[in-house]
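Missing here is one protein chain; the remaining ones are kept as they sit in the complex.
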Amino acid sequence: DKCVHSTPKNTNVRVSLPAVCFVWQIAMIILFGVFIRYDDESDVRLWIQHKLDHNITSDIENDFYFRYPSFQDVHVMIFVGFGFLMTFLKRYSFGGVGFNFLIAAFGLQWALLMQGWFHSLDLTTGKISIGVESLINADFCCAGSLIAFGALLGKVSPVQLLVVTLFGVTLFAVEEYIILSLLHCRDAGGSMVIHAFGGYYGLAISWVLYRPNLHLSKRLNGSVYHSDVFAMIGTLFLWMFWPSFNSAITDHGDGQHRAAINTYLALASSVLTTVAISSMSQKKGKLDMVHIQNATLAGGVAMGTAAEFMITPYGSLIVGFCTGIISTFGYLFVTPFLERVLKLQDTCGVHNLHAVPGMLGGFIGAIVAAAATEEVYSREGLNIVFDFTGSFANRSVGTQGGFQAAGTCVSIAFGLVGGAIVGFILRFPIWGDPADDNCYDDEVYWEVPEDEETLPPVLEYNNHMIHKSESNFSVEQS
Amino acid sequence: DKCVHSTPKNTNVRVSLPAVCFVWQIAMIILFGVFIRYDDESDVRLWIQHKLDHNITSDIENDFYFRYPSFQDVHVMIFVGFGFLMTFLKRYSFGGVGFNFLIAAFGLQWALLMQGWFHSLDLTTGKISIGVESLINADFCCAGSLIAFGALLGKVSPVQLLVVTLFGVTLFAVEEYIILSLLHCRDAGGSMVIHAFGGYYGLAISWVLYRPNLHLSKRLNGSVYHSDVFAMIGTLFLWMFWPSFNSAITDHGDGQHRAAINTYLALASSVLTTVAISSMSQKKGKLDMVHIQNATLAGGVAMGTAAEFMITPYGSLIVGFCTGIISTFGYLFVTPFLERVLKLQDTCGVHNLHAVPGMLGGFIGAIVAAAATEEVYSREGLNIVFDFTGSFANRSVGTQGGFQAAGTCVSIAFGLVGGAIVGFILRFPIWGDPADDNCYDDEVYWEVPEDEETLPPVLEYNNHMIHKSESNFSVEQS
Partner (left out) sequence: DKCVHSTPKNTNVRVSLPAVCFVWQIAMIILFGVFIRYDDESDVRLWIQHKLDHNITSDIENDFYFRYPSFQDVHVMIFVGFGFLMTFLKRYSFGGVGFNFLIAAFGLQWALLMQGWFHSLDLTTGKISIGVESLINADFCCAGSLIAFGALLGKVSPVQLLVVTLFGVTLFAVEEYIILSLLHCRDAGGSMVIHAFGGYYGLAISWVLYRPNLHLSKRLNGSVYHSDVFAMIGTLFLWMFWPSFNSAITDHGDGQHRAAINTYLALASSVLTTVAISSMSQKKGKLDMVHIQNATLAGGVAMGTAAEFMITPYGSLIVGFCTGIISTFGYLFVTPFLERVLKLQDTCGVHNLHAVPGMLGGFIGAIVAAAATEEVYSREGLNIVFDFTGSFANRSVGTQGGFQAAGTCVSIAFGLVGGAIVGFILRFPIWGDPADDNCYDDEVYWEVPEDEETLPPVLEYNNHMIHKSESNFSVEQS
């Protein structure tokens, strides 16, 4: 180790970080002032009118009551789920949960604008109307960038992360428009538009930012006992609320109901196969926390597209079964391979949790769509589930399946190309990223308290315990 | 200690754990394929038909919107609540939260089948229909086995836990059928069917698996500071969401509303009496985290049956008041007594948190039912709350009270007898359980990261801090 030295780098972000935060936040305020308004169901005047126009007698029919509980679950996934999943590193927990917080808080504002321009701009008034469904979509949109963060964890500065998010949200809105509006795909839980896109976006950025001397930070690229327990908070909140994620914006009634059931089952199945493969792979059958924290979630990712379809309960179990295996194998063999051969450093293994299961989810959705029958769905049901209305009224399920597959490819292409471009932008030496021997370290961007190891001896200020002032253990004496 | 040696044991589960996971998950897929279908409210074709048949105009009347928020709260209790409550041991946090995850993910699938066969098998089609209420019931059913896990924590292998769950869920479905269908008891929050059953089931297993030399693992049978804080995450999520647990499957409208209020009040009352007894029992009035983590929940357990009845707000406070006291006394006196005299090792004290409060909850339910009057409930109200319909249309509240008490006894009997049998099965020397000096230790079944104590010195790689290379504290030098 002594022979290889990394170039010292300037990690001072005292000008750049506040500047970016202020400029972007002020831009948000101006753009919101110009474009964003309450929608029919959140504006007091319009809601009164809306109830009259649609002959609605009870406020319970406001979309808020259909979607707000799911929204809050998604919100928890974005901030606590993703945030705590990334606390597993021994000295990057502040960065994991803190930068996740920053990215998402910025990203959701930009997402409301970008998605608004593409999906709900009223061309007469020039305004975007927002309601609870917009908030869910904004959270979803951030998820793409947070997934990318997983591949970059510990290796980039907060300023770079804000750049990743600015472009990530922008690319997301465009690919989403192409996939959902132009190709008319269904992707309620975002296997394609969120996971495949976000995963490949992060991987492409990480590939461009390859650090040949990253082994200099190897001592910090791992967990300690309690950081693994913190990460389980993230895992479990993601796992528990994934049924809400996949059902949050599906059709009212049976649509939300079925999506939640399917996702619940796929996730349960993933847990069993993840445990099986993890145990098989280790001496004495010991389980690896990395697998339990991540691969157990693969079933949720892979059900992102098909959850609202009539995939059947056992179909959901099969999806979870296979993706749990594939994801765990990914952590065991593919991530090391990618690093060694493709020079791709993927801190959290987003390749195995998001990119591949997301891609598979897209193709599963294509197959399930193509296999849909009038017998199972009824004609009206097919029209509702696949939204065969307007100019798509005559589309067949086979055609729909083809478009779903095409949509998956579009999301991957956007991720890879967009990520490569953003990666090159991030290579400019102005962003304050850490040196190769300084990665995975909260010291670089955070005021870190004294270490617990150097806690002034409880032994001494505590009268109830044996006096140990002569202990070699005591730091003061050294 | 040096004189007593435990027999070395083979804790290798590299074949058995993957085998069990795969075999059971494949069995689940096959059985789901044969039996499980979406119900009327989650199947797109059937929901369209259902709305026509029942003259329903708005999707908001789908049962999803009545129960999904409660379902998600229950889900959090099962995975984060139970899981983190069991992280309190200093070196068994991975096992606590991780095995809980495995048990519940398997158990809920088996529960959907078992409960389906007993309660919603359509004899014409041979199919079971599932919806959000089924998911809640499946989570409930797992809770029985998770409670049993609490008595066994740290002393069994994951393979044994899967066996405990297989039998636990099976026994649960049978006793639930007897209690709810044959005896026609009401038990919305499961004081009887979940807590009394699960508690005695775990105690009986633990009694059969008694380890005379468990003191060899004594060094690990306790908490450290931060593991106690982790456990409070579990406690609080259980405590906060218990109103949802007890109201999740009660009647729409006033039933769910009242059950939530009653549980909220009983839990608040438990906290005060737990603190009081805990403080009285210790030198200088210091509080014991074991009590705060557990006995504060006793009010929720004890309201599991009566929460949906008109027990009155002050009645709820009284229930919480008494059970908080009883549970804390249990931790102080009964658990040590059971261990010394009955040779019963109960790691988490499920006797005090689940078995006894659950039993009490059953009898409280019996009394409150027997005391119900037409004046308070109205005739129609009595019929709704106690479901006096069909062949039970003429049952009196006194009779109902008697059956409630009988149901409590059935649940205890099932727990004790079933647990004893399962305990003997688990004594076969094939399950990979740990040796007596190796209990409560994640090292046995998990790849555990380097300990925090052996963290490579922050002192050295951190330039901002005083160089302390000569410190005796530094591990490398020793």
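Chains here go by letter, A and B, matching the order in which they are written, and residues are numbered from 1 within each.
Criterion: a contact is a pair of C-beta atoms (placed from the backbone, for glycine too) under 8 Å apart; a residue touches a chain by one contact, two chains touch by 3 or more.
Please read these numbers as outputs of a predicted model, since none were measured by experiment.
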item	value
Touch criterion as defined above, residue of B:Leu113, B:Leu152 or B:Ile277 at the omitted chain	B:Ile277
Which of B:Ile48, B:Leu166 or B:Val229 contacts the chain that the document leaves out	B:Val229
Touching residues on chain A - with respect to the absent chain	11-18, 21-22, 24-26, 28-30, 32-33, 36-38, 41-48, 58-60, 62-65, 68-69, 72, 75-76, 79-80, 83-84, 87, 91, 93-94, 97-98, 101-102, 105-106, 108-109, 130-132, 135, 158, 226, 230, 233, 432, 444-453, 455-456, 458-459, 461-462, 464, 468, 470-473
Contact set of chain B toward the excluded chain (per top definition)	60-61, 65-66, 69-70, 73, 90-91, 219, 222-226, 228-229, 232-233, 236-237, 239-241, 243-244, 251-258, 260-261, 264-265, 267-269, 271-273, 275-277, 279-280, 282-289, 292, 296, 310, 312-314, 317-318, 321, 376-378, 380-381, 384-385, 443, 451-454, 472-473, 475, 477-478
